[in-house]
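Just one protein chain is left out here, and the rest sit where they should.
Right, chain A next:
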């Protein structure tokens, strides 16, 4: 919308507000203040709805769509009709019924379930996040559904069967960090989803049902563009795979699991030179085949033929002597994942020296500081770096240190995202990174030994992380480690204004640390804390924030059940789950794990049988559903605009441009009902 255009009619929704006089005083001069009783029945509404539909369908960003939906009820309605992809960051924030009631034409669902700490065995295995209620509801409401993208969701074979049966136009199935299903479920999808373009199984646990799922794909030419099964820990029928690849002319991404040998990879490559993304499987010999063949296949030639490969991963059981086979594609690579390959610096350096275009690089720390220095020297376009520990124990030898980090910071100035596991670190190196890499949005440093200070100065790591939040002005995600006092958190609260995700473990001295963060970080959405001395005072200090956050996780902290109950009572739209403390413990009041999140539909009904604290505040039953929804909507609305510079007049906190007059209306109503500005 251009700034000069003003909205043609007053589309104030019913009931007509007595605060219409407030509307008159908006800066928008061309507004017509007609009472809604006449407006809602006139013909222009109909036209406007069509016009809006034609315009709003082009809005992609969900932030924009959320904002548009809050303008007025008509915009809400039209936006709901035109939203085709829905993103749900917490599957328990609302019920499936609410989704299908609001959005009528959904083609794509992105759904996230368990919080990230569930990956590290900090949550009981049967906690929830089931796909079943979602798929059964959508099966009736969205027969045209095309895409499902799930993360940390429990998906069963039956769920997958229902997907395959219910959605004839189904195109994309992406399962990231999911579990609960096996190769039999995959087989059904492969067989029945005739329009399937994407089947991506990423870091998911897939049980081996001893089903030849590859053979279940239909015999004719497929629509497959992406097939990723590197996490499937089961042998596959290679002949069937070769046939499948041969009849998939649109296949661009293929990620093999470790049961595909080097020889088999070679054959596949010869048949699929159009691939852009390749997961190489085991990258080692099938022993029998090796002994039998007289001459070794020319692996390098196969890679040479793959001129389009820009993304390489796999190497699950790497035989390093065959690594030079990938030389021909190195110069084109933008993404390289060696994180399952135990490569030494000497084997690594010849490869990386050819990878000038690399933007994403994942590896094990076996490449050592020396390998990182080689990366720094060559990969000037690097945007994302992840270094995982070969030996993920607290007291292991760490082959990478501050030297590697320093080198990367000096060589890779465009770095945006880093995850770095190490055993030794210094504030100086972290400060250097904060100064050299201004584009950093994600900084995750994991010093594996708990409470480790700067190993040169012996001081806490406060100054290093302080420099990161201060100098990296675009930082949205931060994970801290090492010895940290409350000072580090003071820095976070003072400077970390854009932080959305914060991970804390074994850090801080007192409640003040958490208070700094809760009071100082207005954009905080996801907070995960473990084993830190934060208690009730800290928890209470964040109550003004919790409705504007996706979740808060606190485990092995110093919280009491009483305080959690108080929070639950005070905040009716917050679900407070207390997990883990058995009733026959010595200390009944101790909370082992607190997981709380906002929800429109109250506490979930599928919680497992361990002690679970759910408080539904009495007042919520007095309110009608739509009122709650409106209340929620108003809060969201406030969050969107509160961070802008306040101007004189208007409602405060909103850039008042004439065509946002309708937007101001909503804000005024919210304020009239007692909702205050959020989070500052």
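Heads up, the rule we're going with is that contacts are C-beta pairs under 8 Å (C-beta built on N, C-alpha and C of every residue); 3 or more make two chains touch, one makes a residue touch a chain; residues count from 1.
Everything that follows uses one rule, which is that contacts and distances are computed from a predicted model.
Note on the omitted subunit: UniProt lists it as "Auxin-responsive protein", one of the names in "Auxin-responsive protein", "Exosome complex exonuclease RRP44", "cysteine desulfurase" or "AP-3 complex subunit beta".
Remark: the omitted chain is touched by one listed residue; of A:109, A:231, A:367 or A:407 this is A:231. When the missing chain is restored to the complex, the residue among A:431, A:579 or A:594 that touches it is A:579. When the omitted chain is restored, the residue from A:155, A:431 or A:556 that touches it is A:556. Here one chain is not drawn; of A:105, A:239 or A:450, the residue touching it is A:450. Where chain A meets the missing chain, the touching residues are 117, 119-122, 124-125, 177, 203, 205, 231, 258, 287-288, 316-317, 339-340, 342, 364, 388-395, 421, 446, 448, 450-451, 505-506, 530-531, 556, 579-580, 582, 586-587, 590, 592, 610.
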